[in-house]
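Only a single protein chain was left out; the remaining protein chains are all shown in position.
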Amino acid sequence: MTYKAGIVGAAGFAGIELARLVLAHPSFELVAATSDALAGTPLAKAYPAFAGVTDLAFSTHAEANLSACDVVFLAVPHTAALGMAPALIAQGVTVVDLSADFRLKDPQTYERWYKTPHTAADLLRKAAFGLPELTGDELARASAERARGGAALVGCAGCYPTATSLAAAPAIRAGLVDAQGVVVVDAVSGVTGAGKKATERTHFCFANENLEAYGVATHRHTPEIEQILGLRAGGLVFTPHLAPLNRGLLSTVTMPLSPDAPLPSTSELVQLYRDFYASSPLVTVMPEGQLPKTASVAGTNRAHVGVVVHEAARMIVGIGAIDNIGKGAAGQALQCANIVFGLPETTGLDYVSVPV
Amino acid sequence: MTYKAGIVGAAGFAGIELARLVLAHPSFELVAATSDALAGTPLAKAYPAFAGVTDLAFSTHAEANLSACDVVFLAVPHTAALGMAPALIAQGVTVVDLSADFRLKDPQTYERWYKTPHTAADLLRKAAFGLPELTGDELARASAERARGGAALVGCAGCYPTATSLAAAPAIRAGLVDAQGVVVVDAVSGVTGAGKKATERTHFCFANENLEAYGVATHRHTPEIEQILGLRAGGLVFTPHLAPLNRGLLSTVTMPLSPDAPLPSTSELVQLYRDFYASSPLVTVMPEGQLPKTASVAGTNRAHVGVVVHEAARMIVGIGAIDNIGKGAAGQALQCANIVFGLPETTGLDYVSVPV
Amino acid sequence: MTYKAGIVGAAGFAGIELARLVLAHPSFELVAATSDALAGTPLAKAYPAFAGVTDLAFSTHAEANLSACDVVFLAVPHTAALGMAPALIAQGVTVVDLSADFRLKDPQTYERWYKTPHTAADLLRKAAFGLPELTGDELARASAERARGGAALVGCAGCYPTATSLAAAPAIRAGLVDAQGVVVVDAVSGVTGAGKKATERTHFCFANENLEAYGVATHRHTPEIEQILGLRAGGLVFTPHLAPLNRGLLSTVTMPLSPDAPLPSTSELVQLYRDFYASSPLVTVMPEGQLPKTASVAGTNRAHVGVVVHEAARMIVGIGAIDNIGKGAAGQALQCANIVFGLPETTGLDYVSVPV
Partner (left out) sequence: MTYKAGIVGAAGFAGIELARLVLAHPSFELVAATSDALAGTPLAKAYPAFAGVTDLAFSTHAEANLSACDVVFLAVPHTAALGMAPALIAQGVTVVDLSADFRLKDPQTYERWYKTPHTAADLLRKAAFGLPELTGDELARASAERARGGAALVGCAGCYPTATSLAAAPAIRAGLVDAQGVVVVDAVSGVTGAGKKATERTHFCFANENLEAYGVATHRHTPEIEQILGLRAGGLVFTPHLAPLNRGLLSTVTMPLSPDAPLPSTSELVQLYRDFYASSPLVTVMPEGQLPKTASVAGTNRAHVGVVVHEAARMIVGIGAIDNIGKGAAGQALQCANIVFGLPETTGLDYVSVPV
């Protein structure tokens, strides 16, 4: 069986990657790729990687017959999804949203961090959080709802929250981390994370041969990470950084051991992480003594995770590597859609990164 | 039906890429990946892109049961293939050689450029040159021989000859190029082209933020390009360059129009090129006004070709973009194997490059 | 003695590099750095390399008291210099123009390639072409004029013409190159060459891990190279390329030997080039067997040149490496200014590139 899929905002980096993945997917058929700015332009003209691959052209949001889709992926800026999702859901179309609009369970948290009203708070209650390895139950409910003939809504996790949470969740959920302490997250992203818009920030000559932090104490992924990991307010210091590469995101998470917990060894923690991800085919825990590299997952929907115990400081250092546009955005959205539509979660996502 | 495949020299850049491709191929089964240096090491340890993907480990050349393979890929330095191919062929194993040992039809040319005797000149006559879009007849003969129960031998084209010949052949074979003139090829390769060996040349800090030419007037791909394109001795100046990227090879080929030929327009040439590659699904000719970019084919077996007429100088400028490890090595070898084994040539090669 | 210097268009890549050089120059004092877009912004805010170095802020073109300058550098787009230079010259201010407006001796050539009228054709006759190693006589005349109390006008060479001409001139001026043949130039530039404007072309994610040609048969540096080297119309095929680095430009120039010329050896040519540049302290000819690398001159006003004879094809391959913003723009402008003001040409330009 084939499901009709539409991508709104297909010309952006996450959207076009989704187009690549959906075009090769055995069970989804790409029927619309919208971009108001590029409407009428073939995908292959804007992104020559598609030359010889597809004749599909971008269409406007308006002219795309999205209500005829089984699933619509919203690869749009925040607030835009708030405007589109309700009507689609009402028409029985499952929505997988890559924006921030349906991630935060509490609309007030959304309003505080995004400085705009949340106009679809009722849908929030319905929305499943899309990070399958950690929120499988929510996605299972969404899948069940779709199976009953309803429309599901998934708010996919952001890139930093994905890498960070995969690196931290096994330790935190095992109760090893001090709930009164502060988790410190320093994460580094490639420049695709800054989006397609040409700005000084994304100019080659400014981004190249440079390292910098940004959004210190103010980045909007903060409440999302706190929510996924169940951290108290003030329990997280999150500092994102930019480095000169296209794709890749590495999150280094330093977590204080609970005062009650006996000091685990690194090998015990590696085992705990492996057990945690035993049924997650797209997450691999590195063996003790080996740490994840983003290059090993670039272009894929895989995550590599490592963990080390810092004995002297009684800290756990978890490290997560993903492709920020893959597992951090487009791949994850497709993985969520697979689950919602009852397909094996790796369908159309079983790529292996180019080894060098 | 599944064919058993072995890769000799699987730890190098071309070898490991072949491993990636063969592991995902529906009709070849990877039964041996040899590396004397890394024997016993899991692929996933040496190249963590395979973590969670395969448990296969490298074996020594000696311990691999290559004679039980249907096909063996030789991703080895030149002269090594000379030593291995004869025995494999004699055992009925089809050999797809990625080295230079079976590319040049004339053993004396080999000896002059490689400064070593060609010890299997008889096999040279048997060998098909592996650049499917240009030597389809040779590969068809090899396929027929294998179908009759024999073992085929393919000497795959090198990376620079592939990009260069794809950019030049349509014009040359149409008789548009002055046979007494000189074709000038300036080609630029990413650093994977310099191989896996850690040297000053491949050191990040020396290769990064640098451009240089090398091997001026002496590069060994010169006679290979001359052979494919049927150029007279002295009819080619080939200058390779190195640029700071991993994968990608761009060849700019400047060809003098034959004095007899009427001046074609660029659009006529684009059409001529399109007709030439009409039945080559992995080669795309860019529309007039658009030029190939290596990023559009990185990680794939595709080639993008562009062509422009320089009216004032009566020259044709052909430009070819490939992934030097993909279409320039591993992908092409697999494409040749597909053809030899009677499979559609794109089998297991239908990847689309990550769009950004 | 200190001369007052102004930079118009100081916020662009060439302009800001000039600011860096002038600020450290012993005989020029930077009194104005104009940018209409950034007027009022400290240099250190726009380019934090200047933090802790200077408090100077950009001013508008209008408010800068340029007529009080001894020299004004115009780092502006073409046509803008046409608008500004005449008044400055009339006020006795020496003008060093980095744009294309005063490079081409024939205004009709300018009009054909730049598609706009040349409104200061009389000044063209006055203008010295600024590529000191090849046009020392023109600059000497300009210097003499300034010494007599006049205002000099220099139209500095472009980046591609500089690297190309330095690599080709010794052979051509020695009469070794066939005047009826075609010189083929394939040159590769870093992304600073595409300017400061944030566009898809200069977006990190599109430029990174990519190689491409552009402007084939149409690049405006073509007539400039023809003029410097004295090539006949149709005697040059120039193809520029873009590679993923900030600064660096490598030009590979393939020149047909004159049919009358006896075949020289590479070592003879190296010697000829060394003699040619014997009194040019900023140009170094590589020893036989060694080729120039752009990294070796990055951040400086130096040029490295190599030359090889291709015997079989009777061709000379000359290779020039420069920093496109250094010797290709800002550094060269300052070198010209040094000459015009009677200073040693290396004054304030004696930097050595960071070795790695």
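The first chain written gets the first letter, and so on, giving A, B and C; residue counts start at 1 in each chain.
As a working rule, a residue touches a chain if its C-beta (ideal position, glycine included) is under 8 Å from a C-beta of that chain, and two chains touch if they have at least 3 such contacts.
Bear in mind the structure is a predicted one, so any value in this text is a computation, not a measurement.
S.K.: Which chains here would be touched by the one that got left out?
M.R.: A, B, C
S.K.: Going by the contact rule already stated, which one of C:Val183, C:Met286 or C:Ile319 would touch the omitted chain in the full complex?
M.R.: For the chain that is not drawn, the touching residue is C:Met286.
S.K.: Looking at the whole complex, which of A:Ile16, A:Ala295 or A:Leu343 touches the chain that is not displayed?
M.R.: That would be A:Ala295, which touches the missing chain.
S.K.: Determine which one of A:Gly158, A:Gly248, A:Pro264 or A:Gly348 touches the chain that has been left out.
M.R.: Per the contact definition at the top, the residue touching the missing chain is A:Gly248.
S.K.: List the residues of chain C that touch the chain left out of this view.
M.R.: Here the touching residues of chain C are 13, 16-17, 19-20, 23-24, 45, 47-53, 192, 196, 209, 246-247, 281-284, 286, 290, 292-293, 295-299, 302, 304, 325, 350, 352-356.
S.K.: For chain B, enumerate the residues touching the unshown chain of the complex.
M.R.: Residues of chain B in touch with the missing chain: 13, 191-192, 196, 198-200, 202-205, 207-209, 244-246.
S.K.: Under the stated touch rule, tell me which residues of chain A contact the chain that is not displayed.
M.R.: Residues 182, 184, 186, 188, 190, 205-206, 208-214, 216-217, 233-237, 239, 241, 243-250, 252, 254, 256, 291-295, 298, 306, 308-315, 317, 319, 321, 356 of chain A touch the chain absent from view.
The rule is short, and it goes like this: only the chains that are shown with their structure count from here on.
S.K.: Quick one: report the Å distance separating chain A from chain B, using the average Cα coordinate of each chain.
M.R.: For chain A versus chain B, the centre distance works out to 37 Å.
S.K.: Nearest whole angstrom, what separates the Cα centre of chain B from the Cα centre of chain C?
M.R.: 38
S.K.: Of all residues in chain A, which are in touch with two or more distinct other chains?
M.R.: Residues 13, 192, 196, 209, 246 of chain A touch two or more partner chains.
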